[in-house]
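Let's look at chain A:
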Amino acid sequence: MTYVDRPSVPNVVKFDEPTAKKRNKLSLMLNTGSDIYQGACKKRGSTLKDEYRHASGTAYMDPKDMAKLGVKNWDKALVKTDWGEVVVYVAHSRDAPHEGQIFICKGPWANVIVSPETYCCCDPTYKGVPATIEKSDEEPLLMADLMAEVYKKYNENETSTGNRLVKIPNNNASNYRS
Partner candidate 1 sequence: MEYILKNGIVYDPTNNVDGEKKDVMFKDGKIVDTVSPDAKEIDVTDKLVMPAGVDPHSHIAGPKLVVGRLYRPEDSRRGIVPKKGVTRAETGFSIPSCPATGYRYSRMGYGTVVEAAMPPLEAKHTHEEINIIPNLDIAPLPLFGNNWFTLEYAKEGNIDDLSAFISYWLRLVKGYGIKIVNPCGGEAWGWGMNVHGLDDPAPYFDVTAREVITALAKANEKLALPHSIHLHPNDLGHPGNYETTLDSMKLVKGISKNSPVRNQTVHMTHIQYHSYAGTNWRDFKSAAPDVAKFVNNNDHVTCDVGQITLDETTTMTADGPMEFDLHQLNGLKWANKDIELETASGIVPFIYSGRNSVHSVQWAIGLEMFLLVNNPWQIFLTTDSPNAGPFIRYPRVISWLMSNKRRTEMIENREVHKAVEKKSTLATIDREYDFNEIATISRAAPAKAYSFTDRGHLGIGANADIAVYNIKPNEIDPSIEYEVIEKEFGNAAYTIKDGRILVKDGEVVKVVPSRTLWTNVNGIEAEEEAVIKKIMPSFNKYYTIKFENYKVHDHFVPRPMAVNVQAGKAAK
Partner candidate 2 sequence: MGYEEPITDYDYKVDNCTCAFCGCNCDDLVYLVKGGEVKGEIKDGVVVSGYIDGGHVIGVRHACRLGASKVMEDMDQRLLVPMIRDEKGNLVETDWDTALDKAAELIANAVRPVFYGWSETSIETMHYGLELGELVGAVLDNQATICHGPSLQAVQNAGYPVMTLGECKNRADMIVYTGNNAMNSHPRHLGRYSTFPRGYFRKRGRFDRTLVTMDPRYTDTAKMSDIWVGFEQNGDYEFYNAMRAVLRGKKLEKDIISGIPKEDIEELVEEMKKVQFGALFFGLGLTHTLSKQRNIDIAINLVQDLNKFSKWNLIPMRGHFNVNGFNIFMAMEQGFPYGVDFARGYPRYMNGETNTIDLLTREEPDVFLVIAADPGAHFPSGANRHLANIPVIQIDIHWGPSTELADIVLPGSFIAVEAAGTSYRMDGVPIYMKKAISRPKTTRDDEWIVNELLKRVQKIKGIKPTVAGK
């Protein structure tokens, strides 16, 4: 079967990277895309499940960056860009080395922070978005909770509290719902 709890990742994070200087916040480049765990989980349809949160809601990092930030596999981190912020897991990237770059699989988590700017060519800028990452104690949200919190579609009275988007929707659902 293709079900997994979470993607398998290398488990060789070196916390004592001699050249690394520990920092609370790193500035890096955000890259998004797909990998096989995300693809399998999404297209199987298991998006409400914990598996999807781990497959899509994980920032894959270079071990050196992990050392600098002082995080280990499946710790949690807050990623911020000009477009929003989201809490995700962190894990050792299978594609390392790529120091200075994090990879988050496409999905609701990455969506919050990528740039919708198409520069008039129809395609948003999914890759190469400047971002910061810092350690967090918050738990990444499951898909349904994330969608509810981010878009607040069915919560008309909600104001901006807790919204992770820089700009919130002006929900006017009452205009069309009978």
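Criterion: a residue touches a chain if its C-beta (ideal position, glycine included) is under 8 Å from a C-beta of that chain, and two chains touch if they have at least 3 such contacts; residues count from 1.
Regarding selection, all candidates are chains of the complex that A comes from, given by their letters.
Values in this document were obtained by computation on a predicted structure and should not be read as measured data.
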Chain touching chain A (counting every copy) in this complex, out of 1 or 2: 2
For the chain A and candidate 2 complex, residues of the former touching the latter: 1-2, 4, 29, 31-36, 39-49, 56, 83-84, 93-98, 101, 103, 106-108, 111-128, 143-144, 147-148, 150-155, 165, 167-173, 176-177
